[in-house]
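A protein chain is absent from this complex, but the other protein chains hold their places.
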């Protein structure tokens, strides 16, 4: 399904090489000041073509608000955001019409649907995340009015933690026709205690789903994450003071409910699967062939996932906040 | 919310120290042979009181099928499974009525609801997972008829990977009034290609949510997981042959869709927060106090999470299989 | 699906001749005083065996609260309500094992599932409505604390509007081995303005669905209903004063949103299909046979639908009220 969220419900649409992509936000609170210029900067951060380390596809990614805003404010009705596709070169993908790219959904997609859109991944393309970023921008604007900020950053590239070395590692991989992965950390500051439900709707469960729904993500951690498995309970438990905690190993969530501390989450991003190096694969007729994915692709997709991860986290947080309204003062 | 799944929908109910816990399964296919004796062995695996390394609470955890089964077969109507609580000693928890346990949801729960059930965690208790195991048993029975098996195991305890040392590590922690965490790996064998959706409903996103909805889980990996971030694309991509893949770094899921290879997932389980060692905490009046959680608790909750993780994965897989039916041969 | 409501979500389970029926209420506000004795009177009103004009099946319909209530108050966790079946005589239905009753779902159910529970309708039985009444009782208790009351009554039996003649009409039909239908009107007093959504979630749309989900209902009206089609706009429009309306042709709902006036709804209940008179029907093998439905059945099911309709309306209203909380003061 193409809808995310229970109360702040975002339905995205559009293929990489179709006419347009976009999103309907159903359930946005009313009377929030909103214009295209509030959303555009978020899209510009995600946009391709901005450096030699990201795919050079030239998309202006200009957003148009089609509905849900009147006299500069949201009305509570569905907000439709439209982004026309302009920079696609579908013919560049013709050589992939019958060949499955390793590391991509191509083969599984074909097995599922008996069909696939070979042009840049179609609906499976990372381009779909532009619609998420647009929706996340609206969420982030509302959250910022509540004093909540969400900030992501790269903490590791190909095992290296020194940021000064990141670009060098990526360039070297690119020169070899290869790609690298990395780790993105996203932190929510100013989050109130009490978000999330105790059972299936745990806040960290929703965050995990949100992050894992981003292509190329293969792992999620909250707080200490896997490192917690190497601590004793006496080390990992966060002691309490009247107005605070003594530490934040939990990453701001306990028993699925936010504690009011910073929420700290990390995601593992695999190396970009589209590489120039030759790979062994098959066609949709089952013929074994070698494939070199031509054209220029992001040598490290983790870089561009940062704004997408921020957007998804913003959507989770706003949704949890709206959920908390239901039983308040009833 | 207390419902999991879209098509095979499980709604659990019950508190640790209430009269009963249980689950309604809505959407189970009809004409599946099912009796209490099919479900009971799954509950027995999760049951407390079975060794000196798990909580000694004595629960028979006897399941009763209240509806949805007629003449030994499921009918397609809701299956209600009931497990009466029998072994609780609520008075044992009286000293926790006003004191928040570190590492538990106690404080955040209280901040959320302005109230909490101090008796064994109430609805947040691990006891709720018995209902999940009961539902998962029904799912696993159906999956096994399709040739799909799900098997979990402990792969690491407190950083140690040698299984022969696991019990020793746990015992030593227990003797010190402390606890340890671990890593659980769950593998799905025989899973068909094509499960999962390309966008928000990615199979790994649903698995991540399912696993993170289990208490004490702080991290999730699919396939190589975080290790993938340290590989080159040329190393991580799984090449293809006509009838197979050359490797399984992806863990059986690409672009959110199962590839037909084994699905491999791992979860990081934090050390049990309930420990005898003294901890600094506060009461619900904000008074700072020291707390030693008395009684005997699981010194390593990872052990008992294995059948719960298997159950949650079974629920995700059956749900994805039913989802795939919708557009088949339409 | 067996769940009703978005926020006050009720999942019913159980067959007419199984072990038990019941309901899980997920999303009930916390800190509401609740005990079995609050719910039982609602069930007693719906109960069979109370007069010579309703089916004499003897069910005590005793409700047990299994979860969600602690120290006499709701906790916000799922409330499981259980009613054991005691009075069923499954063998009485043996002659119907292969024969479809006209006016019932028997044949369509069989065509849908390739199977059916012939014992009293199984899941399709009116008995399932006892679970709805139990859930509706909880809703009604909460609504009454908000000054909202819901009251149903019979306004017409077999075309007759004089209540003094109702029982006589029913008895005469019963003596002939026949049955009659009627009209039930349900009124909500004290309902606030602003419930319901402008598009698909119109309050009257939800009421229509709720009522039509009761077996034997074949029509719904809000306010003037079908009579409105015979009025001019100038007659039907309800003029306004500062603090009130000049009339209530709309039945308390305009554009899908409650106006604050009484909500007035009517439902058309068909004559009970189970009749002693001989009818032409077929078996599940396609053989044409005559059928006289033996045993005593309600000669006018409209009588017993009154508390069910009240319950369903209570569920719709509480759900709409909770929905309105989401964006309030956000």
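Labels A, B and C are assigned to the chains in the order they are written; within every chain, residues are numbered from 1.
Here is the rule we use: contacts are C-beta pairs under 8 Å (C-beta built on N, C-alpha and C of every residue); 3 or more make two chains touch, one makes a residue touch a chain.
Here the structure is a predicted model, which is why all the values come from computation and not from measurement.
Although one chain is not displayed, chain A still touches it through residues 1-3, 9, 11-15, 18-22, 24, 26-27, 30-31, 64-68, 70, 75-80, 82, 113, 115, 117, 122-123.
Contact residues of chain C toward the unshown chain are 1-4, 12, 100, 102-109, 111-113, 121, 123-124, 128, 156-159, 173, 178-183, 193-195, 197-202, 204-213, 215, 217-226, 228-242, 246, 250-251, 253-260, 268-275, 277, 279-282, 286-288, 302, 324.
Residues 7, 27, 29-30, 76-77, 198, 321-323, 325-328, 330 are the ones on chain B that touch the missing chain.
Throughout what follows, only the chains that are shown with their structure count from here on.
Taking the mean of each chain's C-alpha atoms, the chain whose centre lies closest to the overall C-alpha mean is B.
Separation between the centroids of chain A and chain B, computed from CA atoms only, is 26 Å. Look at where the CA atoms of chain B average out and do the same for chain C: the two points lie 37 Å apart.
Taken residue by residue, chain B touches two or more other chains at 1-3, 12, 113, 123, whereas all remaining positions touch fewer.
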